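Only one protein chain is missing from this complex, and each of the others stays in its spot.
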Amino acid sequence: MKFAYFPGCSLKGLGRGYEESLLPVLRHLGVEFEELDDWNCCGATAYMAIDESKACVLAARNLALAERAGLREVLAPCAACYLVLNKTKHYFHDYPAMKLRIDRALAAVKLSYAGETPVRHPLDVLLNDVGLDAIKQRVVRPLKGLKVAPYYGCQIVRPYATFDDQENPVAMDLLLEALGATVVRYPLKTKCCGGSLTGTVPRAGTRMVYILLNEARKRGADCLATVCPLCQFNLDAYHAQVESRYGTPVLPTVYFTQLMGLAFGLPEDQLGLRRAAVRLTWRPPDPAATPAVAPAPAVDAAPS
Amino acid sequence: MVSSSTDVRVGFYVCHCGHNIGSIVDCPAVAHYVESLPNVVVSRDYKYMCSDPGQELIQKDIAEFRLNRIVVASCSPLLHERTFRAAVSAAGLNPYFFQMVNIREHVSWVHTDATAATDKARALARAAVLRVAAHCALEVKRVPVHPDVLVVGAGIAGIHAALTLANAGRKVFLVEREPTIGGHMAKFDKTFPTLDCAACILTPKMSEVGTHPNITLWTCGEVVKLDGYVGNFTATIRRRPRYVNEDLCTGCQECIARCVFKEAKFPDAFNERLGKRKPIYIPFPQATPQVVLIDPEVCLNFKRGTTTVSGRCKRTCVDACGERHAIDFTQTETTGEIKVGTIIVATGFQTFDVKRVPQYGYGTFPNVYTALEVERLVNASGPTAGEVVLRDGHRPQAIGIIHCVGSRDKKTNRWCSRVCCMYSMKLAHLLKEHTGAEIYNFYIDIRAPGKSYEEFYDKLNEEGVHFIRGRVGEVTDWAMRDEEEGKLVIRVEDTLAGFVRRIPVDMVVLSTGLEPQADAQQVRRLFNMSCGSEGFFLERHPKLAPVNTFTDGIFIAGCCQGPRDIPDTVAQAGAAAAEAMALIDRGYVEQEPNTAYIVPDDCSGCKSCVPLCPYTAITFDEATKKASINEALCKGCGTCVAACPSGSIHQHLFEDEQVFSEIEGLLVHS
Amino acid sequence: MSIPPATSTSVAPVNRPALPTSPDQRDADGQVEAKFTIQRTIKYEGDRVVGFGREVMAVPGCEQLEWCIQCGTCSGVCPLSIYMDYTPRQVMALTRADFKHEVLRSHTIWLCASCYACTVECPQGIRVTDIMYELKQRAIQEHVFPRRFPIPVLAHEFNAMVLRNGRISEVMLVMKLFLKTSWIAALANWRLGIDLLRTGRLSFATERIRQRGDIARMLAAIDQPKGAA
Partner (left out) sequence: MTSPIASPPAADWEPRIVAFFCNWCTYTAADLAGVSRMKYAANVRVIRLMCSGRVDPQFVFSALANGADGVLIGGCHIGDCHYAEGNYKTLRRFELLKRLLRDLGIEEPRVRLEWISASEGERVKAVVNEMVAQIRALGPLAWPDRLADWDREAAAAPSEAPSTALPVKSAEVAHA
């Protein structure tokens, strides 16, 4: 079965490192997918603020395209896209008036949506379709010694995720452990990163980023792992502001797929690690070589 | 049974029920309409038919107009059918020449369009008028009531009901699942609002149960089967082995001291697993019966699934018991049958499982406790002898008590558990007394509606306990400030102040709600009761029959019917005992004569009815090749009537002719 | 380590008088001067816009508001409630009680980051986030937000870009946002820009879909009967 890969705007823009690492990892694990042809913006949170039915119509076009292409499931790596696509599906079923509007709008461009296609997140697919055993088998360079704070953010667990617990999701914890990393207990794992507030109300946004980074640092994490391009952007790119306002909790934030790529021994330059402002320089020890005596510093802070 | 369709004289009465019916249904119009129907001699509307003047109106008309059929359109027959049948009977008419029409619960209370409601009332009245013509005179059957009572569950409700009955001279069988009676109340330290010591007021009653000549107490027992009907139940009771002979054990507990386990090392359920016990133990010092028991899960003697002495077990308990020979490793499960006339179900509640609200950190943070754990923690006979020492060894300086955990929450239990506000305040008082700590109560609303409850709330305010109105968002261990380091932080909106607060504490108490026992559904089926949507047992009527169930002769008391505090539980247990006694003292029950019967001439002898009857009331006579029904066994469901291919089976009160008339009456266009 | 306490945002309150001045404002003699402004806080029935609450509760996703028991769970779990002029719970109460002007002028609706914590935790099943969206929509429709307030501007720019291209080019979006709200803020973020350039994430290329007309056609068709579009 092939997935309809829905990258969303972020993975083609600020979240490029996510796509760059996700696609090789999926291929490496034999997950078949093709990019949804002529996909459009999912509607996203900003659109919801203007007109809910317009947002739903935008999302529904993508779902309709996937159905037309005969692809059974949509793969949405961006947490915001994941939420909006799922929300649209729920509204389509729960509210006849919304269904009517969606049907009407799609008919205007000769599309139709049956409301069946599941929308799934790569974390769900990797854990439940590929399975931890298959992932473990691919690990050639276990992430031994790397302490990771698993950061899920909001929108993949709330309010529509069905594959994990809303209060205490563990999918990424299990995945990281399978890669050989040490998972630190991170009570802020589902707290909000501030979303677009970093740009719109910077003081509120950067404070939230600071709290997330600082708590991870206090708990001894070497890095945070995320599943969402906006979370990664906020935690990574606003480092300078956080630093100037609160002090320096310098801590890299990587996509979970980048850590998978490292553990699978995929070529490093294909994993988009250089896209980060605060780069993860830690590398898994080569199991064949003797253990390194002096570990390199984990972090390469951005020059300022 | 003679159906006399000749000279049928119907009297019809439609009730306004004050405004309850009259405000939607045009009662005079209904009465006027019915007047035109065949056989109707009198048709009237009246404000309150169930009142004495209403009933007298019917009786007067029966005499004056020689009425021989009565129809009353008012409330549900489940409420007042009995009233009107008695009134009809008092006027000299057979009570079964009566039919009731439900135009309140099924019409005026559920419809808003007056025209449609009045139309429907007309149709229902017409159906009853047509039906009643086909009614027959029937005799009420009387069945004797067995004078013994079964009480299921020996918490405070079961104990009080059993003692009330026993003191009145009734024989009571009291069955309890646990090895001791006492239920949840035995675990409490003090009781609100009087702060009576729970043990001081409960244990005298417990020992009275243990020694009462009229009470047969079976602990470690469960009712597994129930047959029969009101007045004549047969209950099957299964008892788990205790491995100690109750008649021989004197409760000296020397065996416990001599057990090969020198230290108590197994979690103690009575102390909410905060303390430890040995494989041979007594749940708590005042346990009733004062008999030890052995836990086969951990006793070495039972290791490897054999009763031979294992390597390490020296059977020192047997030696300690000596001459008394009370310890018996060969005990097995036993079952027995008893006959009783009435049953009181008092199976209680379970507390909400706090693991279902992970945001409050139970299981993650050792210093988060359930309220029941704190009851044991402040109890002088508890695991810490009343010292409030946290799991991490510290003494708390600040304590947060979170109300409504697993109550008033659509995601878990949506009902208010009624007792949590008060017990939270009681625990706040006790914790303050024991520790002097700062105490914060986080509540949605304070519900203190009992006698002296509001005064208790005042007292707590006086003691300096903080009350913060707000449902807690989360309990975490991440610090924003130095004063929060190493503490549990409660994040909550102080809704009266209008802002969010973060409050660091050392200890969090979760005031768990009450919910139905895990096996409430099985118990309900066993006793043929109903459950409400929350899963608590359903009373027959919330106001007028609060301890009755839909099965005659079976009563409910205590928290199995819904959350309530001790005073209410005791009152309800007394009421259930009185209801049982009323049946016993009368000596008989009247049975609705709705049994099925066979007209032998029509029976083709096909036997299809025989296996249908769950009560084996139908037998087949091989000599005559006809089936017959034992009316004493028939419960009147009518399933065989509907199934008989030759139409030879009939049912009193639900004759085909009566139902067909009713159908026709409902549908004829007026 | 402790961090500075949360303070009010840089966004100026709208139509709400300033809070009492801080106690630091003393005169030369060190005497505390009663120099605060007072405001009327009583509400009259005429201040309500009767029917507003019902209107909101009629919108899909907002129906459960009528069940609110004012427990404050939404505020308790909201990561941004520390900055809000009205807590989410108060917004629920004000909405239900028809205090339309207060609600639509509140910062709260703009500070909601759509993390859905309130929606998931609400014991009454109220979808607080969806209600916040509805209130934002109404505020935009009625133009009751501060001039140059970035969030409605962002929403508007987002809207326009999707209509034109079908996709979002994030960099262009952020640039427009800064230009339309505050170019000083754009300058303040210069380091962010450099980082993005350095890491190859700053792209000025415009993402587009092929069937660009589709978006406009679909949006136009939403509220029109079949065939009219």
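Structure notes:
By letter and in written order, the chains are A, B and C; residue numbering begins at 1 in each of them.
Methods note: a contact is a pair of C-beta atoms (placed from the backbone, for glycine too) under 8 Å apart; a residue touches a chain by one contact, two chains touch by 3 or more.
In this text, all values refer to a predicted model and were calculated from it rather than measured experimentally.
Displayed chains that the missing chain touches over the full complex: B (touch as defined at the top).
The residue from B:Val298, B:Leu612 or B:Leu633 that touches the chain not shown here is B:Leu612. Screening B:Lys410, B:Arg525, B:Arg586 or B:Lys607 against the full complex identifies B:Arg525 as the residue touching the chain left out. Here the missing chain is touched by one residue of B:Ser381, B:Asn594 or B:Ser628, and it is B:Asn594. Only one residue from B:Arg9, B:His111 or B:His212 touches the chain missing from this view: B:His111. Taking the complete complex into account, residues 76-78, 102, 104-107, 109-113, 116-117, 119-120, 123-124, 127, 525, 528, 530-533, 538, 550-551, 594, 612, 614, 635-639, 641-643, 651, 654, 656, 659-660, 662-664, 666-669 of chain B touch the chain not shown.
Here, only the chains that are shown with their structure count from here on.
In whole angstrom, the spacing between the mean C-alpha positions of chain A and chain C is 25. In this assembly, the C-alpha centroid of chain B lies 50 Å from the C-alpha centroid of chain C. Contact with two or more other chains is made by residues 1, 3, 117 of chain C. Contact of a single residue of chain B with at least two other chains is seen at positions 359, 480. Residue ranges of chain A in contact with chain C, taken from their complex: 9-10, 12-14, 16-17, 38-41, 43-54, 57-58, 61, 83, 91, 94-95, 97-98, 101, 104-109, 153-155, 158-159, 166, 190-192, 194-197, 199-204, 207-208, 210-211, 214, 218, 237-241, 246-247, 274-277, 302, 304. For chain C in complex with chain A, the residues that touch the partner chain are 1, 3-4, 6-7, 9-11, 60-61, 79-80, 83, 110-111, 113-117, 119-120, 127, 129, 133-134, 136-137, 140, 150-152, 154-156, 158-159, 162, 166-171, 174, 177, 185, 188-189, 191-192, 195-196, 198-201, 203, 207, 209-211, 214-215, 217-226, 229. Put simply, chain B touches chain A in their complex at residues 358-359, 476-478, 480.
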